[in-house]
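All protein chains but one are shown in place.
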Amino acid sequence: MMEAQSYRVRVGLATCGIAAGADKTYDQLVPLLAEHGIVPERTGCLGMCFSEPLVEVITPTGDSYLYGGVTADKAAAIVEQHIVGGKPVEELLALASSAATENDHFMSKQHRVLLEHVGVIDPESIDSYLAFNGYKALIKAVNEMTQQEVIKEVQKSGLRGRGGAGFPTGMKWNFTYQAKGDKKYVVCNADEGDPGAFMDRSILEGNPHALIEGMTIAAYAVGADEGYIYVRAEYPLAIKRLRIAIKEANNHGYLGNKILGTNFNFNLKIKEGAGAFVCGEETALLASIEGLRGIPRPRPPFPATSGLWGKPTLLNNVETYANVPAIFRLGAAEYSKVGTESSKGTKVFALTGKIKKTGLAEVPMGITMREIIYDIGGGIQDDKEFKAVQIGGPSGGCLPAEQLDLSVDYDSLTAAGAMMGSGGLVVMDETTCMVDLAKFFLTFTQSESCGKCTPCREGTKRMLEILERITEGKGQPGDIETLEELGSAIRDSALCGLGQTAPNPVLSTLRYFRHEYEEHINEGKCRAGVCSNLISYFIIKDKCVGCTVCAKNCPVNAISGERKQPHEIDQSICIKCGVCYEKCKFDAIILK
Amino acid sequence: MSKVNITINGLALQVDANMTVLEAAQSAGIDIPTFCHDPELTKAGACRMCVVEVAGARNLPAACTTPVAEGMVVETETERVQKARKTILELIWADHPHDCLTCEKTGSCKLQDYSYRYDVKGSPYQGEVREIPFDDTNPFFFRDLNKCILCGKCVRKCHEINGAGAIDFMNRGFGTKVTTAFDDPIEESSCVFCGMCVDICPVGALTPKQGLNQGRPWEVDKVLTTCPYCGSGCTFYLHVRNDKIVGITPNFAGPMKGHLCVKGRFGWDFVDSPDRLQTPLIKKDGEFVEATWDEALELIATKFKEVGAQYGADAIAGLSSARTTNEENYLFQKLLRSLGTNNVDHCARL
Partner (left out) sequence: MKATHQCHAADPFDYAPVDEILERYQGQKGATIPVLQAIQEVYGYLPRQAMEYAAKQLRIPFSRIYGVATFYAQFHLTPRGENIIRVCQGTACHVRGAAKIVDALKEQLGIEVGETTEDLKFTLESVACIGACGLAPVIMINNDTFGRLTPEKIKEILKNY
C-alpha cells in the first residue's frame, strides 16, 4: 500500500496508450518505483492521444504533473529527477496543475463530466470507482426513488441518445417501462463501428463501472432483470476490463440477484461482436445477440415493445448510459445547465485526422466547431489550411470552413447536412481530395451493407462505381446528377439507417465541394493531388541539384539524370507513388 | 378487432388496426407492387418495391411492413414513389441478364411486369455484374442465381414453412447470395424438393425442369385438380397444352395454401409414362390379360358374392389407400359395409 505522504504515479493504459508503448513504460516503472515504495497505478485514457504514453505524477501535496511522450527509456528520468530530486522534468511536461503548458487549452475548454474520472481511476478496481462516489447514484435510485421517479429524472435532464440519432433517452425508457412483457432486457450498444470514433472505447477501458451503474439504474427503471453489452471484438482490452468490472460489481452486490438487498435482480452479460458495422444498427445488433446474421428488420415494432427475443428491450449507447450516474449525482437540474436548449449536457468527440492534438475531448453541447478544432485541437497539423471536417462518420457529412462557427448540437448539425453521429471528428486539410473522401466512405458503407435491401445493396455499389470512375479521371458529364438522383432515391427507400445515410458523405461533399467534382470530371484535375490518375510529378530543372535521392528511391526507376545534373521523370513509367516528392529536400518536385 | 381510419390515395378507409398499409390498400383494391412480400411469411421489407409516401414521414416507408395508424394519409403512386420504384428496378436491371426472350419465366415474371408498369427499359448503370454458374445439378429445378433479386422468399419458405432449411443467405452486401451451406449442390443439402421456393420465386432464378420450353403461361390451360398421391387433399393447377401436362402451379387459395411435397409438385411425369396401365388386367391361365372395366367389375362382384355365400360376409375385407381422398375412402367403407362386412382398413395404418 501507498503511504499517505508519498508520490503517486499513474500510467494511462488504454489501447491508445499501449499502442504508443505505455505498457513498456509501465513495466519499466514498476521496479524503478518499487525502490521508493511506490506502486504505479493503472488508469484509462486522458484523451491526449497526441502525447501518449502519458504518465502522471502526483506530489505529496496533491499537485499533478502530466508527462507526455514517456516512452520506456524516459521513465528513469522522471523517477530520478522528479520523484527523487523533486524537480519536474520540464521537457516532458504535457500538463501541470500549477504551471502553464502549451496544452492548457486542450483541457480548459473541455467540460469533463463523463470523462471526469477516466484517466484518474484504476478501471480494474471497483474500490477506485467507489472512492469517487461510484454507485452512489444507483443506491439513491434503488433505495429512494420509484421507477417512474427515475424515468422522470432522466427526462428532466434532457439527455438524448449519444449513439447517433439523438433520441430523447427518458422517453425511450418510458416506452420500455410501459411496454407489457413478462421479461425485459436492457442492452448496451458498444459496437462503436464508426471508423474514426473511440469515445466509447475510452469509457469502456477507462471507467467501465460508470456504464454498469448506468445500465443497472436503467434496468431498475424499466423493470428488466437481464442485460447485454454488445462490444465489438476489435476491443479486446475493453472486453477484458468489462469482465473484471462485472465480476466485481456482482461481488459487491451492485449487480446480480437482490441488488443492494432489495428484490431487484439484474444480470449483465457481454456479447462480443464478430465484425460487422451494420450491427451497430439496433435491430441488427439484437439479431446478432440472438445468434443470427446481423440483418436489420423494419421498425415498428421498436425494440422498446418487441426487441430481444421479442421482449421489450431498452437499447442505449455506452456514452448515454455512462451519463446516467452523473445525472443522479448532480441532479437533473444541475446536469441540464450545460448545453443548449435542445441538446443538454456534454458530448465526447474523437479528434482525428490532420489536427495537431488528436484525442478525445468532452465539450459542452453548443460549443462551436472552431473552438473544438482550434482551441482544443490546436489547429491543423503543420499549420496547413483547414478544408473540411467530417462529422458523424459514414452516415454523416463534411462541413467546410464557412461552417466552422456552427453550434455543435444535434439539430444544427443535421440542418447543415451532417449529423452528430457517434462523435467522430475527422479534420481535413488541403491535401484531402473530397471526391476521394466520398469514395472512401462509400467503399466502407458498400462493403458493410448487409445486403438485404435493394437500394442499399445495389445502389451504393453503383454510386461507388461512379465515384471510382471520377477519381480515375473517367468521369462523364451527368455523373454528378446521377449521383444526386441515386443518392436521394437510396435515402428515401433504404430499409435501415445505414442505407438511408450512406449517400450523405457524397451529398454533403456535393453540397459544399461541388467544384472539386466538376474539376475532376471536366478538367481532369484533382486539386489535392490525391487521385493518382489525375496528377503527374515533374522536376523543376532550376531547383534540382542532382542529388539523386529521388532516382534512388523511385520504386520503378522512372527517374533518370546524371549526378549534379537536373533529373527527369519518365511519365510513361511513373506510377505516381509520390515517393520522390516526399524525399526531395529541395522542393524541386511538383505535383500537377 | 378495433378499427382505424386512414386515407389511401384520397380514399377514406376504415380498416383493422393490425393491418399493414399494404393489406389496407389491397382490401380497397389498390395494387402496390411487391417482390419480397408473402402473406404467410415473416415480413422482410427487403426489396423496397412497395414504398409509399406517408404524410409526415421523412422517407418512404415500405407498405408491406408499416402498420396502419389512426389518421394516416398514404399516397401510393406519387412522383417521388414512382422514382424510387424506378430506381429500384433500374438497379436490379444493372445486374440481371437481359434474356427475357427465352427466359422460362416470361409472362409470369414480376420484374417484367413492373418494368412494363413503370416504363423501365433497362439500366443507366453499368458496372460489375454477378457471374454465378448456372446450376442444373438436381433433377427437379434449375437455379440461375444471376437472375436472383434476393427477395429472400425462398429462404423464408424453406425455413418457416417447410422446415428443411436447405438454403440461406450467404456473404453480405453486393456479394450476398442465396444458397446451401458451403454452396454444396442442392441435392447434397437438406432440401426435400418440395418446390415451394420455385413456386414463389418472383423471377426466373428458380424454374422447374419439367415443362421447359413447352408453353408460355398464356398458351396453357390451367386445370384445378386434387393431388392423387395422398389423402391430404392438396390442390393445384395442371398446365395443359395439346393434351399434355406441361406444368403446375400450386393453388395458394386451396386448403394447403399451395404447400406441396416433392411428389405432388414434381411427380406427374408418370401420367404419360408408357409403363402405365391403361386398362384393367385379369389373370387368365397365370397370365395378366387386358380387360374392359365392365369385365373387371363383373369379376369382382362375382367373387364377392361367392366368398360371401360360402364363408359369410366377415370373410371379406377391404384395404383402401392413403393416396385416395377422404370422399373416396368414405365411399369405399360404405361399399364394404353394404356387403355386410366391417373389415375395412387403410394402408396408412399398416
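Lettered A and B in written order, each chain numbered from 1.
Keep in mind that, in the parts below, contacts are C-beta pairs under 8 Å (C-beta built on N, C-alpha and C of every residue); 3 or more make two chains touch, one makes a residue touch a chain.
The structure presented is a predicted model; accordingly, all values stated were derived computationally and were not measured.
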item	value
Which residue of A:10, A:241, A:299 or A:354 touches the chain not shown here	A:354
Touch with the omitted chain, as defined above, among B:110, B:172 or B:265	B:172
Sole contact to the chain not displayed, among A:84, A:292 or A:540	A:292
Contact residue for the chain not shown (choose from A:33, A:49 or A:89)	A:49
Which of A:129, A:264, A:277 or A:321 contacts the chain that the document leaves out	A:277
Absent-chain interface as seen on subunit B, which is shown	159, 164-172, 179-182, 189-190
Interface residues of subunit A (partner: the chain not displayed)	15-16, 18-20, 49-50, 52, 192-198, 201, 233-236, 271-277, 288-295, 309, 350-354, 358-360, 390, 393-394, 424, 426, 428, 432, 440-441, 444, 448, 450
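One rule holds in what follows: only the chains that are shown with their structure count from here on.
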item	value
Cα-centroid distance, subunit A relative to subunit B, in whole angstrom	50
Subunit A residues within the subunit B interface of the complex	276, 293, 295, 297-298, 300, 446-455, 457-459, 461-462, 465, 482, 485-486, 489-495, 500
Complex contact set, residues of subunit B against subunit A	43-49, 51, 59-60, 62, 65-67, 80, 83-84, 87-88, 91-92, 94-95, 124-128, 149-150, 152, 169, 171-176
